[in-house]
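The complex is shown incomplete by one protein chain, all other protein chains being positioned as in the whole.
By letter and in written order, the chains are A and B; residue numbering begins at 1 in each of them.
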Amino acid sequence: MTQTRTIDIAIGCAIAAAGLALVRLGGRKAHRSAVQTHIDTARTFNRSSALLALSVLTDSAMEHYRGSFENPAMYTPLVVSTVSLFAGLHGGSDNEPSRHPVRDAVYVSAALAGVAGTGFHLYNITKRPGRWSWHNLFYAAPIGAPMALLLSGALGAVSERLRDEPAHEPRLFGMPAGGALSLLASAGLLGTLGEVALLHFRGAFQNPVMYAPIVIPPIASALLIDAALARPREHWFTRLWLRLTTALGFIGVGFHARGVARARGGWRNWSQNLFNGPPLPAPPSFSALALAGLAALRLRETEKK
Amino acid sequence: MSADSPHDAQQVPRGKNGRAPDVFHPGAWMPMREYPQHEAVDFAIVGTGAGGGTLACRLAEKGFKVVAFDAGAWWRPLEEFASDETHQGKLFWTDERICDGDNPLKLGNNNSGKSVGGSTVHFAMVSLRFRPEWFKARSLLGYGADWPLDWRDMWRYYGKVEEALKIAGPVNYPWGPKRPRYPYRAHELNAAALVLARGCEALGIDWAPTPLATVSAPRGEAHPCVYRGFCVSGCATNAKQSALVTWIPRAVRAGAEIRDLAMVGRIVMGDDRRATGVEYFREGRWQFQRARNVVVAGYAIETPRLLLNSATDRFPDGLANSSGLVGKNLMVQTNQAAWGTMDEEVRWYKGPPSLALTEHWNYEDKGKDFFGGYCYMSQGPLPVAWASTQNGRGLWGQQLLDEMQKYNHQAGLKIVGETMPQERNCVSLAAEKDQYGLPVARVTYSLCDNDKRLVAHSLDFMSLALEAAGARDVWRETDDTCHLNGTARMGDDPATSVVNSDCRSWDIDNLWICDGSVFPTVGGVNPSLTIQAIALRTADRIEALAARGDL
Partner (left out) sequence: MNLPRYPDYDVMEKRDTPSWDEVTRNVIDERLATPDDPHFFDAVEWRALCALCACIVPQDQRRPAVPLAAFVDARLAKNTGDGYRDARLPPMRDAWRIGLRALDAESRARHELPFASIDDEARHALLTDMQQGRLDGAEWCGMPPAVFFTERVLHDICGMYYAHPRAWSEIGFGGPANPRGYVRMVANRRDPWEAAEAKPGHEEKAQKENRRVR
């Protein structure tokens, strides 16, 4: 069991580091000028979109490989998320206060691919014996997975639209941009939560830590909704909780690695355990959304109403 | 940590010198309490399977001094279970038994285990509850005999066993009264199981993933199932929740002693019509362990065999046999099947053999011209087992080779069918002696007309289901049985039963029987869950009786 011991130590260090960071940074706010903030926010959303795209790329590559790429359409999320990833990295360092047409097109197609993917997955579930059943939700195409691609596209597309907005009191979807973005991040967290809850339920919550991703993110989500709809004020607790959610995503990878290591044969049996064990690329999707949430929150805190 | 060679397990006892194998860590040991032979322990238990292992654990946890004996070896699954059907024959009772009657039984790897953990080391992990009405089969359904147990009581104990073994079952179970959610989720269905599902949906009946005693997620030190498919040859990952990796380690931690490679040959009676202990053969010589109570849990052949072999002048017909029923009413379950060839590659060797089932014909009483019920399950026999099935069909030569070549395209449905208790079906003693000098068991079995009607109904239905699922060249396996029960039945009348509802023999106060022998009827589901539930209940009853001074 030495494989799990090493990972336990790594997880322990990660938790300690995260804890330390949280204690030190807490909910402290950093001051920014109005002009930089909405572009900063946009860039963060580009980066969050990239992180989500990376998660989708690795996850769909593994899962569709497991599905033997039986339907050629299964290559789509790999291609789309790769392009989306590059778009996100590009946008993440782009200070242009205007929508980038190519990036935007990439994001919109990513979102559409996510919607299409959900359709495909729904079909895969319902064509099997038992149709809409717990068994098929557990073992057929995961119903919530393509939504990560939709979210990646959404975060990116929203970021492009935000760039087009004026620096002073930017608005999206008929509301102050910070509020709109907080709601989007909140929705994203809830959506991801659904998939985790399903799969951790499938794992019978055999390790109590598996409750963490269905307890921590919904609170983050609720706090973001509150931040969006209530009067703008400082939200140190929300910030703290979002940082906690961010850490959770990365620490989750550690726990998933532990899950792979403690399966029969451990890492040596990687050709089975990477696929049958807990998915390594999945947890960072929480981090991506929490980081977006933090950016949205920063913007929100500069708004008047 | 001291290493012992894999072949040692069957030569040199491992449960001694104050330690027991720790089956979760290769080569490791755990401390085990030992009891001197000349001091009477509270309970000497013969057999460490679904009945004996469970009871040993619970009695030890309740503070009793327990020594449990098993004729078999104490295996270390992680290092000693090879991925080979033939070699793993070492898990089975390969000492001779003679089989006769109209339908002579096949024993050995079909249903008789010989190891610490008993037959649960090789079983297919199917963990089903009795239909409640079966506990009053005579009063409510008009056949067999009533159990002296209330289904609601058993329902509670079923829940406890399921929780203790972390049974992996479906979120919703289509049949029977409400039950608590299975602790772990059901496993992914393989292609063979999906054939069953398609067939059931085509015929309009319910189906479900089978509740199995193998974990679908990590549990403590046990790895989750890797779907290697060698389940009935012994699980090498410890995903299978056999008694060897559940009740036995718990029993040892609670202070029980397990003596492996210990064949109990005789229960010794004192002058006061009470048992004084057991004679057993271990390490080349006969030894004697004194005990205040003796529990026989050797399963339906060895239990009556031991009781009959322990006959004395005072008990010329064997122990606990005033009713004359020790060894009688042997019931198997019919295990016929329909098999077919699919266009798609099924590769049924992946995963546990019975991943999906339907209990429709256990709960549906209309449309039957027979008493009793049956469930049927998908299948996944490995090559040697599959070749044996073809032999049963009479195939050999090029015909056999051609048929076997279709291995990866086969699918099948196999029943676990209820048979009626018949006194003529029995376990008796033959003239031949075994390597210990003990008379060998003779097992006489014949199906009755009701049994045959049930089988005929099932074969018709399963053939239809297979064809509806797209199978071609469907053929019927007409001769197979599984499991063994009934040879020391429980009841509430000493004239018509051997033990009472507490599994205590009517004739001898301190002689108990706690295994599948006590079933008055066998039902249409695999017996392991029921045996363990009875063992849990018996442990509670013993505790209550002891508290009242009735022991």
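Please note the rule applied: a residue touches a chain if its C-beta (ideal position, glycine included) is under 8 Å from a C-beta of that chain, and two chains touch if they have at least 3 such contacts.
For clarity, every value in this text was computed on a predicted model and none was experimentally measured.
Novice: Can you list the shown chains that the omitted chain is in contact with?
Specialist: In the entire complex, chains touched by the missing one are A, B.
Novice: Going by the contact rule already stated, which one of A:Pro97, A:Gly191 or A:Gly265 would touch the omitted chain in the full complex?
Specialist: Going through A:Pro97, A:Gly191 or A:Gly265 one by one, A:Gly265 is the residue touching the chain not shown.
Novice: Can you say which of B:Pro36, B:Gly204 or B:Gly397 touches the chain missing from this structure?
Specialist: Per the contact definition at the top, the residue touching the missing chain is B:Gly397.
Novice: Looking beyond the chains shown, say which of B:Val23, B:Ala50 or B:Leu105 touches the absent one.
Specialist: B:Leu105
Novice: Touch as defined at the start, partner being the missing chain; which of B:Asp42, B:Asp95, B:Asp260 or B:Asp451 qualifies?
Specialist: Checking the options B:Asp42, B:Asp95, B:Asp260 or B:Asp451, the one contacting the hidden chain is B:Asp95.
Novice: With the missing chain put back, one of B:Thr48, B:Thr210, B:Thr237 or B:Asn335 would touch it. Which one?
Specialist: The missing chain is touched by B:Thr237.
Novice: By the contact criterion defined above, which parts of chain B meet the unshown chain? Give residue numbers in ascending order.
Specialist: Counting over the whole complex, chain B touches the hidden chain at residues 6, 79-87, 89, 92-100, 104-109, 112, 188-191, 194, 225-230, 236-237, 341-342, 344-347, 349-351, 382-384, 386-388, 390-392, 394, 396-398, 400-402, 404-409, 442-443.
Novice: Footprint of the hidden chain on chain A, which residues?
Specialist: 66, 68, 70, 264-265, 268-269, 271-272, 275-276
As a working rule, only the chains that are shown with their structure count from here on.
Novice: With touch defined as at the start, can you tell me which chain B residues reach chain A in the complex?
Specialist: Those in contact with chain A are residues 166, 170-172, 183-186, 188-189, 194, 197-198, 200-201, 207, 209, 216-219, 223-224, 226-227, 237, 239.
Novice: Give the list of chain A residues in touch with chain B in this complex.
Specialist: 128-130, 134-135, 138-139, 201-204, 206-207, 259, 262-265, 269, 272, 276
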